[in-house]
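The complex is shown incomplete by one protein chain, all other protein chains being positioned as in the whole.
Let's look at chain A:
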Amino acid sequence: MRITCPLCGDRDSREFSIRGHETYLDRPAPDAGEAAWDDYLHLRDNPAGETAELWYHGAGCAAWLRVRRNTVTHEVLKVDLVRDVTGGDHAD
């Protein structure tokens, strides 16, 4: 599996580490309540097919990336900088 970093180009997946599903971008407010935090931390759609995840390019530009990927074929579909997805407001 190779990932095309928007800043560094096409790279070996070993340069990256994965955080998890992009759910982690939607961090609830501290007082949002049990259900919201359960949703954020634990519950997952767990799709067989297209998904979107947060990856960190630790051995490259050190940017956080939002990687759209297929969990059945391992095809990487689209990679964006998290700062472009959130408008620079990275909640995590």
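The criterion applied here is as follows: a residue touches a chain if its C-beta (ideal position, glycine included) is under 8 Å from a C-beta of that chain, and two chains touch if they have at least 3 such contacts; residues count from 1.
The rule we apply is simple: contacts and distances are computed from a predicted model.
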Identify the UniProt protein name of the omitted chain, choosing among "Methylamine utilisation protein MauE domain-containing protein", "Permease", "Sarcosine oxidase subunit beta" or "ABC transporter ATP-binding protein". "Sarcosine oxidase subunit beta"
Identify the residue among A:35, A:59 or A:77 that touches the chain left out of the display. A:35
Interface residues of chain A (partner: the chain not displayed): 1, 12-14, 17-18, 20-21, 34-35, 38, 41-48, 51, 53, 69, 71-74
